[in-house]
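With one protein chain removed, the remaining protein chains of the complex are shown where they sit.
Here is chain A:
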Amino acid sequence: MNAIERSIQSAKPLWGVLGLLAVWWLVWKIKVADPVLLPSPQATMFSLWSGMTDGSLWHDFVATVRLTTVSFLLAAVIAIPLGIFLGSSVPLYRSVEFIIDFFRSTPASALFPLFLVLFGTGDLSKILVTAFGAGLVILFNVAYGVMNARQTRLLAAKVMGANKLQTLRDVMFWESLPQTFIGLRNGISLALVIVIVAEMFIGSTEGLGHRLVEAQMLFRMPEMYAAIFAAGALGYGLNWSSVMIEKRIVHWGGK
């Protein structure tokens, strides 16, 4: 395989993107859809570019990243130790399983009013409701990871004389890591969803969610499309980074 062939190979994902842009441009060009509702790809890309460089979109982008990250970290810091603790005793986990599953199945958006009443309309409400939703997903995965730890490994630690705490720290924690990362990846995606919805509906002055709603109300379609793409890029980026971090840390995964 020579260099040109290789660069064609690695450019494969781009083909789909180019195809989509071409279809979009064609649809816009022959005016199938109302041009006000569907602006041209150029206009949208320009809006994305200018919004990022003049700072308006960038500012909202950063605000969303900040909220998502803070909420996610809060969720992880609480859910990982708690998940290990609950998962290390199957009867204990069974006794709280219903509560976890119930609130895990409750749409976080249904909790907005409650959190608004409890914590006001500031960022605190958004952070807490997001951490709650993401934390449950992480908690559930960590606990399952611990409960499904390889029996032989636990026995090996036991026969080597590890006490309960050492087994938890040296074996169960590591055994649960692959499943923990599944939880973290789902958790961060969910955190982004909740943050954007919260920015739309919980009195916000910044953030991608707020920007989307504003663009919609003012009928600034290129700006709205730009914000959607920014949100998509953010979600993709977060997912990609967690996969990369997972590969580094859980190097033994699937081997």
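Note that in this section a contact is a pair of C-beta atoms (placed from the backbone, for glycine too) under 8 Å apart; a residue touches a chain by one contact, two chains touch by 3 or more; residues count from 1.
One rule holds in what follows: contacts and distances are computed from a predicted model.
Trainee: Tell me the UniProt protein name of the chain this structure doesn't show, selecting from "Ferredoxin", "NitT/TauT family transport system ATP-binding protein", "Acetyl-CoA C-acetyltransferase" or "Fe-S cluster assembly protein SufB".
Mentor: Hidden chain identified via UniProt as "NitT/TauT family transport system ATP-binding protein".
Trainee: Given that one chain is not shown, which residue among A:W174, A:F201 or A:F229 touches it?
Mentor: Candidates A:W174, A:F201 or A:F229; residue touching the omitted chain: A:W174.
Trainee: Among A:Q9, A:S105 or A:T152, which residue is in contact with the omitted chain in the full complex?
Mentor: A:T152
Trainee: Tell me, which residues in chain A touch the chain that this view leaves out?
Mentor: 150-153, 155-156, 158-162, 166, 170-171, 174, 177, 251-252, 255
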